[in-house]
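Every protein chain of the complex appears in place save one, which is left out.
To keep things simple, chains are lettered A, B and C as they appear, and every chain counts its residues starting from 1.
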Amino acid sequence: MTPEMLIFIIIATITLGAAFMVVSSRNLVHVALWLIVTLFGVALLFTLLSAGFLAIAQVVIYIGAIAILLIFAIMLTRRTKEDVKSTFNSNWRWALFIGFLFFTGLLVILMNWSGIAAAPPELDSRANPVVEIGLALVNPNGYLLVFELASVLLLAALVGSIFVAWDRRK
Amino acid sequence: MNSELLIWLLPLPPLLAFFFIVLFTNRTKWLSHSIAIGAAVLSFLGTMVLIFRAIQTDHFGEHPIQSSINWLPTGDTWLQIGVMVDPLTVVTLFFVSITVLMIFLYSIGYHNFGQPKGDHDLPGLPPHGAVKADVHGHKKLVLSIEPMYSRFFAFIGLFAFGMYTLVISDNLLTLFVGWEIMGLCSYLLIGFWFAKPSARSAAIKAFMTTRIGDVFMLLGIAYIYSATGSLSFQEILSPATLEMLVQKSSPIVGLTAAGLIGILIFIGTIGKSAQWPLHVWLPDAMEGPTPVSAMIHAATMVSAGVYLVVRMFPLLSAGVGHSSLPPPMVAMAVIGTFTAIFAATIAIAQNDIKRVLAYSTISQLGFMIAALGVGGYVAATFHLVTHAFFKALLFLGSGSVIHGMEHGVFATGNHIDPQDMFNMGGLRKKMPVTFWTFTIGGLALAGFPLITAGFWSKDEIFVDAFHHQPFVFIILALSALITAFYTMRQISLTFLGKPRSNAADHAHETPWTMTAPLVILGFFAITTGWLGIPEDFPIIGGLVPNWFHEFVGSTLTVHPETIPFHPVPLITSLVVSLGGLGLGWYVYRKVTDEKVDPIQRPLGKMYVILKNKYYFDEFYQKVFIQPSIRFSEKIVYAFMDRTVIDGALHWIANVTLIIGKFFRNSIDMPIVNGFGDLVGNVTTKLGFIFRPLQTGKVQQYMIMALVTLVAFTIIFYYIFF
Amino acid sequence: MTDPLNALAAWFQTILLNWGLPENVVSVILAVIGVVILCVFVLLVDIFLVWIERKVVARFQDRLGPNRLGPFGLIQPIADVIKLLIKEDITPNGASRFVYNIPPIIALATVLLMWAVIPLAPTILGADINVGVLYIIAIGAISTLGILMAGWASNNKYALLGAFRTVAQMISYEIPMLISLLIPVLLASSMGLNDIITDQSVWNILIVPLAGGIFLLSSIAELGRAPFDLVEAESEIVAGFHIEYTGMKFGLFYAGELLHALTVGAIFAILFLGGWRGPGVNLPYVGPFLGIFYLFIKAFIVYYVTMWFKYSLPRLRIDHMLGFNWKFLTPLALVLLIVVAILDKVLANANVSITIYVLVMFAANILIGWAAISWAKVYTRREREHFDQKNNTNSFQTQLSEENSSAVQS
Partner (left out) sequence: MIPLSWYLVFAAALFCVGLFGVLARKNAIAVLMGIELMLNAVNINLVAFWRYLGPQDITGQVFTIMVFAVAAAEVSVGLALFISLYRRRGTISADEIDLMKW
């Protein structure tokens, strides 16, 4: 049990607990806050995996933008009586069953997979991952197309959401 | 551009103009006439270039310009179509291109371009005039623009295409195509004011009458094709083919193949060139606008008939040397001569200015046919050219007169017939340009000696006739006398003396677009004749070489001989023309009464007959039209169609109905429909059963999908692993 | 080892190792000590900031400011802190207790977190991470979250409105700020703050003055200070998100706000004014202290500029503020980024001297700025005329001139 493992266990426990709260909490704002905790935990896991850039990006994008947007939307669409009624629909038992089924299935598949015990190779300490990602994203032989695709997707989402949310009654 | 390509392109501009006007510029009047005239100018320029090149060529008659393409596959061979320009084509193109261009130009003024739109003008009727305030504020009735202005130019464009196609064809087939296009245009243009019942019936009459001739002509063409396997002039007019046709006997007893073909084709000409007995449509065709009368019924289309027989002359005259005259030539001589005198006599008693010209056209065409009938190939062609110019001039002049009269009618407001010569008089002062040009045309028609073109061409016909058939010569001379007489009658009644109506008093010279063509055509009406002065004519003969005879004569493989000079025809010619003109002037020099013709009393009953055109229309009505109508109604319609055909159809229909009912009740309803209903009902029931699954709740769908996915995964896992 | 502070740390480390502690525990202890020292230092500066703020605002408003406690009233902030500490701590009825208590901590903690990556001197800095600029943005995003939580948990409609405004404002202004931040990053080819400073042989403010201006404007908006203080506009929504907070909770917000302003000044100094650069920073022993001094001098100058803005300019209307961002700042920043990127590449390929490089860049910036402002002038005039036409009223100015003319006539 190295300190890293200890840290992982702590983070994982908190993150999973927060995730449970996300799907079970009644108050939607609390749900959003728990979601932020989960996202933050995932960001910490990224740092544990030596992906610092992704960790920061996770914080900027998920917490700084997505979570705040979610809270915003929650506050805009709030109806107090919803907090009183059940937060689950009538199928929640089925959902639980499917969730467990998938988890078991995934576990079975993972345990039967030969690569599960792979040890992490040493990282090249001189390499700068930020520069690598940047170069890979604009390299025509790398992921330029993916990058452009993402930008087009974001533009479409921008235009689309403005159009959809536009209040035409005014 | 090489000449072959140029010839192919000649007919194209008017055709393109037709489509362009119809499709695009129908609403823009100035653009329509600009396009049409532009096309005419293009064709004219092309023609001029071509004529220039042709004249430059030595022995052009032996080496015509020719070009052909494969068109229709006929088994192993191809039906070829092509173009050819030989001397005959050149002279024809010469007058066609000039008159067409002049008439296009003239139409602008005739259809009152630039005048306001009439308030009550409707498409299909001549313009009624428009109220327009002048500078002083007086409202007055003026001529208004033709409502279907663009359409007119489109039609005459198509007509020009037909005429060019006909002239440059090197075979009977495309010639026939052009021939029929012109027939169609003639129909369309005579019926241009289709809301007028008279115009409508005139159009139908013209179309039906010429169709009679065309059917026979088509038969002739078919016979040629079956006999020789070709329609190209070059081949069917070659001496070998002609010899073969002369030797071959035809289904009709006593006629050789050449004779039968000649007669059949000549019948086509009778229809097209309005020879007796198919002449009835031409006077009625005067219902169309005057440029149409000039173009179709004087200068070009009726000339096409004569052009055809001139073109086919070697065939028609095939076998001259054998024994007697070949039957087609006899027929031409007889019918031409008869038509010449027949139409001339009718013309005496007509009061309508255009009808007089129409009968004179028939008469002059008769002259040409008769000339061909006596073997005067060059004379007929010569008269064809000169006649085209002076008759176009006369028609356009008459149109100008009518236009001026209409102006007077609108100005004075009393509604008289602007075409009736007895309402005119004294127009010499009002319309000087029209008067002088009309007089030139009239003198040319009458054959005024030495100056006018008509004298030289008519003189040549006399010479030929005198030389070959003295009887024909006498009749023709008589008709020439009558021609001169009614020409002078027309000039006197129209222009000389005092105005016999208010309208004539207020008549007005027409715009330059109408007078300019008159002047140009007047020039040609005089000068064309000088191309064909016989070499041995007293005094002036030989001053100008007889170019026309040389040039056109070279078309024929056997060069026509030059007939030596003889004083009789010349003297006759001088006497008849001058005498007729003098007589006409004497009789009509002071006509004051509006309605009474001075020759009415001397002629007596004859006048009535002439006035009614020998009762030919009535005769045809009684003999052909009414019986055929009755036959159609009683036999074809009531018996054949209603009783026999309809009865059979009804019977079949009833049987089918019964069978259908049987199928419907015993097969379709229970079996087919039953199956369909069964499928539908089962689907509906299944739908009812499965409907609760469709809850509209997206999460339930997803659960179902995932459960199904898991289930299938397990099943497949156990099946395949 | 010419750096006294690092030498101190090394000395302490050897002592601890000699005590027999494992190496990783020693590094943790050293890190904790470093964090504590940095936080204490920064918070002490924060207390000093309270005094500066009060003094400066008093001078702007033609008053004296605190002058009773201590020399020049220097002890006044201590008294303020004591007052806040002994006040009653109130949690409103119906508020979510946990969510209500977290935001003050977030407000201060996020600001302190930023100092973790700020290089105080060439060798003295918390963590030299290679994505320092992005880190600052991320921390800023979390501070937004704190404000949102505070506004919601207070169970007060003014607080919620303030939170809404915060979200709208901060998310919007984050965009031009990020883009303008990218320009120094582009020039230095690194996101590490220390790299950016090392690269600035010529201060970036001379190369890309427009980017500096955009960064300063959007930073002020991020701070929520006047003229962008709609988050806590007193005349509209009383005090915005911290309306229900009392005592030291309010104190934490207050301290966080002030310190954030200074932090923005420090970041601006690092990105555009050369950070710790100055004469003598490479001297042995005194160099690092000179570096810290230079950085704080520059930061305080920027801080003074923000205060200058705050006390001179009136508050904007919310739609104007958002329109200004989306229709002016963001496009301008994007254009600038593209132009700078292209020019940088072109000039680097042309191998020009540093003087020409700076001159060309400066000229380009001025040109773009001038063009943008002229366009904005035309646009706003048209907008105003359109507004006047729509409301069928004359603008205030024309009314005024009419009155003047009528007065002259009478």
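Everything that follows uses one rule, which is that contacts are C-beta pairs under 8 Å (C-beta built on N, C-alpha and C of every residue); 3 or more make two chains touch, one makes a residue touch a chain.
Remember, it's a predicted structure, so these values are computed and weren't measured experimentally.
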Neighbouring shown chains of the undisplayed chain, as defined at the top: A, B
Contacts of subunit A with the absent chain, listed as residue ranges: 2, 4-5, 8, 12, 15-16, 19-20, 22-23, 28, 31-32, 35, 38-39, 42, 45-46, 48-51, 53-54, 57-58, 61-62, 65-66, 69-70, 72-74, 76-77, 79, 82, 85-92, 94-96, 98-100, 102-103, 106-107, 110, 115-121, 123-124, 129, 132-133, 136-137, 142-143, 146, 150-151, 153-154, 156-158, 160-162, 164-165, 167
Hidden partner chain, residues of subunit B it touches: 691-692, 694-699, 702-703, 706
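By our rule, only the chains that are shown with their structure count from here on.
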Rounded Å distance, subunit A centre to subunit C centre (Cα mean): 29
Subunit A and subunit B: spacing of chain centres that average the CA atoms, whole Å: 89
Inter-chain centre distance, subunit B versus subunit C - centres from mean C-alpha coordinates, in Å: 96
Touching two or more other chains - residues of subunit C: none
For subunit A, residues contacting two or more additional chains: none
Partner subunit A, residues of subunit C touching it in the complex: 24, 96, 99, 129-131, 134-135, 137-138, 140-142, 144-145, 148-149, 152, 160, 164, 167, 171, 174, 191
Residues of subunit A that touch subunit B when the two form their complex: 89, 91, 94-95, 98, 101-102, 105
Complex contacts: residues of subunit A adjacent to subunit C: 3, 27, 29-30, 33, 36, 52-53, 56-57, 59-60, 63-65, 67-69, 71-72, 75, 128, 130
